[in-house]
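There's a structure below that I have some questions on.
Here the complex is missing a single protein chain, while all its other protein chains stay put.
By letter and in written order, the chains are A, B and C; residue numbering begins at 1 in each of them.
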Amino acid sequence: MGGKVTCTLGEVKNRADFIVYWGGNPAECHPRHFTKYTLMQKSPFLPRGRKDRTMVLVDIRETKSAKASNIFLQVRPGKDFELITLLRAMIKDQPISEAQVAETGLTIEQLQDFVSRMKAAKYGVFFFGMGLSMTRGKHMNSAALLTLAAEMNAFTKFVAMPMRGHGNVTGADVIMRWQTGYPFGISFNRGYPRYNPGEFSTVDVLVRGDTDCAFIIGADPGATMPQPAIDHLAKVPTIVLDPHVTHTSKLARVHITTAPAGISAPGTAYRMDEIPLPLRPALKSPYPSDEEVVRRIKEALLEKPDWMGERPQMLQNQI
Amino acid sequence: MNKIKLTLKKNPTVVLETEVISPDYFLERTHEEICASVVYHGKREKRLDEFFDVDGERSDCIEIHGDLQRVRHVGRAMTRGEVTIHGDVGMHLGALMNGGVIEVHGNAGDWVGGEMKRGKIHIHGDAGQQVGAAYRGSIIGMTGGTILVDGNAGIEVGMRMRRGMIVIGGAARDFAGLQMKGGTIVLCGGAEIRTGAWMQRGTIISLKNLALMPTFAESGVYNPTFLNVYSRHLKTLGVQLPFAEVDGRYRRYSGDQGVPGKGEILIWEPAV
Amino acid sequence: MLRITGGTIYDPANGINGEVRDLYVEDGKFVSSFTGGRTIDATGLVIFPGGVDVHTHVAGGSINFARAMTPEDHRRTQAFIRSQTRRSGLGGMAPTTFATGYLYAGMGFTTVNEAAVPVLSARHTHEEMADIPIVDKSCLVLMANNEIMLDLLEAGEYERAKHIVAWHVWAAKAYGVKAVNPGGVAAWKWGKDANQLSEPVEGYKNTTPGSIVTSLAKIIDELGLPHPIHLHCNNLGAPGNITTTLETMKHLEGHRAHMAHLQYHAYGGDDWDTMKSESAQLAEYFNAHPNMTTDAGAVLFGDTVTITADGPWQHLLYKLTGRKWGNLDVENETGCGIVPYSYRPSNLVNAVQWATGLELLLLIDDPWRVFLSTDHPNGACFWRYPEIVQLLMCADFRKECMAGLPPEIMNRITLPEINREYTLYEIATIMSAGPARALGLQQKGNLGIGKDADMVIYHSDKDIARMFGHPRYVIKRGEIVIEEGDIRETPDGSEYLVKPSFDPGTDEFLRPLFEDRYCMSFENYPVEMERIERPDLQQCITTE
Partner (left out) sequence: MDLKVIDHATCTFCGCVCDDIQLHADDERIHQAKKACVLGKAWFLNHTAERKYPDALIDGKEATVDEAIAAAAEHLYQADMPLVYGMSNTTCEAQRECVEMADHLGGLLDSHTSL
């Protein structure tokens, strides 16, 4: 069934001697990842720093990150899932032939070498990026790598972590989990949280036209989502909170300019390994913070008549 | 036969959740009670008759007319009776079903027969994603019953299913039989990629050639007698499964080695 | 102002055992009397001080990780629907924060102690605790595998280590110190475990799990933390671990200590096939050593999710069950493993665990030293405590349950020979007065004048599980929060903190080590006081 085996970045800094980046380009997208956490740091366990660590990059093209790596494995586009599943078989000594490996674009020797290095590692870590999680297969590609990491623990210590982009998306994930039990893709329409990505995830909701009012904060779907989704945002009343007038603001009925987080709005943000950090704003903004605006909208809503009516306090059987 | 007829009279503007449209729920209820059944239009509680004309009462035989694409959870957890839909229908049709029959003259949305236990669902058109699949985080999908889809189906057909049968008349998309633990999937029109990925046990039969995962190993040709039995069973469902040696043979693959699993995929090779 | 008249009162802290008395509440505290105000007629009803959970996991990185791993459980559990004044929530194995408050209060608990806070995720833990309504809270910071402290102990710098511990307690805004598997988590990070109390910890020459335990207990006593060392021993859950547990207890002589979830540390046998309960032997030692308190960590049959900072144990469970597994290693201190698990009566190991928890509760004589817990969610979910109360109060019911166990269990447990039945007074002790005293929370678990007016009013009922699962009223600081199962109010609870004194130079000493070992700025680590909602600073004490 697999699972999720992960750690904080300090563990990587102190212990990881085998670091795999899969489908990501940290050199350009997370520029300090190498220096702060993975490659360059020395620790009592890895006194020679970079020399004590091996880095592998698995990607479909040779990005700038390949220069930093000891080993670059160029996987054929769309074959990550197959490659990871082959590795799952190989670590368990299943017979795998050259012919089976061919479609991944790699050789059996490359995979055997990779497997033996993984097993020889004292502390291995997979970091995976959008090249894995956003290509065909999506969450199953991530699940595959998480499962491989979990299974590697039969041989040595191994963990996996997504390379989250976009500032504080991790914070949203963490907070939704403690308040609702679920990380994203939630509906409260029955009065309690329900979860079903594909059903309640935003692109699907917008493309099917399942919402009649959209509140957008800290994101610009008008610039990033598929056109049918954007069309629906333009069709329904859309409300945007953002430090800039964005693409989405331009098709929205209401835009409110807010102070940018960490620049002029204080608060907390979670790092990709779910460690919270305080923000220390340097500027005073002429605009209110997101926090203040959302609170005031919420208060305005509370002043309106209750639309929900009598419902039981608790349900034993959810839908 | 006594029957309850529902006709959609007002199109929902957002999703309409109608788990009350179920033989078990309607069976002991009067016309007025059925009309007053609570449905959810988005977040708002509404009466069923705000959206449907209701004809009949106290029956476990339900006939529905209209475009129900936005109508979800029809026949949820039903244990008996019949639901017949003339038109398209939305997600979770017959999810957690434990008996009875659902027939759709049209297309169905995602999660048809999700985690169903017993009964039969027949979609004459296409079905969405996750036919007979497990919901997020569940270890087990469908555990029994039959799902027939005459048209095409989306990704993750029969994901984590343990028992039962799914027949896709057209083509399935990616990950058919993902993490399957048992049961049978018949793919009459083949499938896109990653069929049988991470399967532990169970059987996938494809009448069209498949691009298989590299972690499936060929283990011979096969004309097993049990396919004869399958074939006869499928015939009663209106599905033709070839099994005579003169017509061709099945190539057998086992996997998924990544697990490692003992599932099998049988691919039909017609005689030249 | 609220007066409760005619109730039968069980208030062990004041030696009141089933006497009919009136209670008066003003400004959230008990007072001697007044006139006017609202009256609750409690004639024929039973009154306890509000429940106190000394050891639970309800907030922070690990339980939140468990929530992420169990969406299937969230779907099948009870759902709390939001109202104009109340947030929605889901119960189950790892309830959401809001539901955690509703469920605890719903069975009469008004104070909970979150038992494991990794140094780095203290800020996160406090944010979650702020979202647990109704109950008052405290939390314990994990120290026993802190590499900076271990290095100091290795170098013989005991005083400095003490300052480091005190600094961490305050930086984490914790109430005490939890020690998990001393030395073992550090080893686990290399895929190993520390099993022998006297063998040096991986990477050290002199420091052993035993020496860590003794030093930390001494440090905590000298700092005067109101709650002693809260110890999760090595070798959790392993057959034959009684030896480790007894040896650990010997290392604690002369110090106060709270032994967490003792059930998991009371096994004999050599392997899973021969595993048996050694609760009698353990209870005998424990009874003779009043320096210790413990909580049961009882197991109930059914589904749960196991989640502990004991990574090695969790990996073993994963291998045994083949189910989902999560693991989260936090730098320099802790790792936590998460595995969904079902305890089944037909499984011999589970049956032994079930019996062991009850045996400890029944064989430890002094109810002031053994407390009700399931190590939520490890042994069972906290909202199943009423079932344990029933098992403790009804020997016949226990016998009924034992009839369903595999016959070969009988020479592995002593439960069938125990006829003790808890009285209401004793239940009030293990559920409220005792844990409050062990935590050093003098205003809790006590219906005396001036104490916090937290109480629970039960119907007198022969069906014990129903009586304790469905109180008539639950009153938190004088406010009726639950009435006949309905959630009336959801006030915010306080958070208890302590500020042990440490050398002001500790910051300067720690900064370079911290920045070397950790991956965040030293200045960004300590949780600011203003981040704590309703802080309640407790005084340190003098111990002899």
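Basically, contacts are C-beta pairs under 8 Å (C-beta built on N, C-alpha and C of every residue); 3 or more make two chains touch, one makes a residue touch a chain.
Given the structure is predicted, the values throughout are model-derived calculations rather than measurements.
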>> In the complete complex, the chain left out here touches which of the visible ones?
In response: A, B, C
> Any idea which of A:Met40, A:Val207, A:Leu277 or A:Leu315 touches the chain not displayed?
Replying inline: A:Leu277
> Out of C:Arg82, C:His289 or C:Arg344, which touches the unshown chain?
Replying inline: C:Arg82
> What residues on chain C make contact with the chain left out of this view?
Replying inline: 82, 87-88, 127, 131, 520-521, 523-524
>> Contact with the hidden chain only, please: which chain B residues?
In response: 13-15, 41-44
>> I need the residue numbers on chain A that touch the omitted chain, in ascending order.
In response: 29-33, 36-37, 134, 163-176, 179-180, 183-191, 193, 197, 200-203, 205-206, 210-219, 221, 224-225, 236-237, 239, 241, 243-245, 249, 252-257, 260-272, 276-280, 282-291, 293-298, 300-302, 304, 307-308
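Convention: only the chains that are shown with their structure count from here on.
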>> Roughly how far is chain A from chain B, centre to centre by C-alpha average, rounded to an integer in Å?
In response: 32
>> Quick check: how many Å separate the C-alpha centres of chain B and chain C?
In response: 46
> Which chain C residues sit where two or more other chains touch them?
Replying inline: 69, 71, 75, 323-324
> Which chain B residues reach two or more other chains?
Replying inline: 135-136, 139
> Where on chain A is chain C touching in the complex?
Replying inline: 1-11, 13-15, 36-37, 43, 122-123, 150, 153-154, 156-157, 159, 174-175, 177-183, 188, 190-195, 268, 270, 274-278, 302, 306, 308, 311-316, 318
> For chain A, which residues count as touching chain B in their complex?
Replying inline: 1, 81-82, 84-86, 88-89, 92, 94-96, 100-104, 136-137, 140, 188-190, 195-199, 209-212, 307-309, 319
>> Quick check on the complex: what are the chain C residues that touch chain B?
In response: 69-73, 75, 323-324
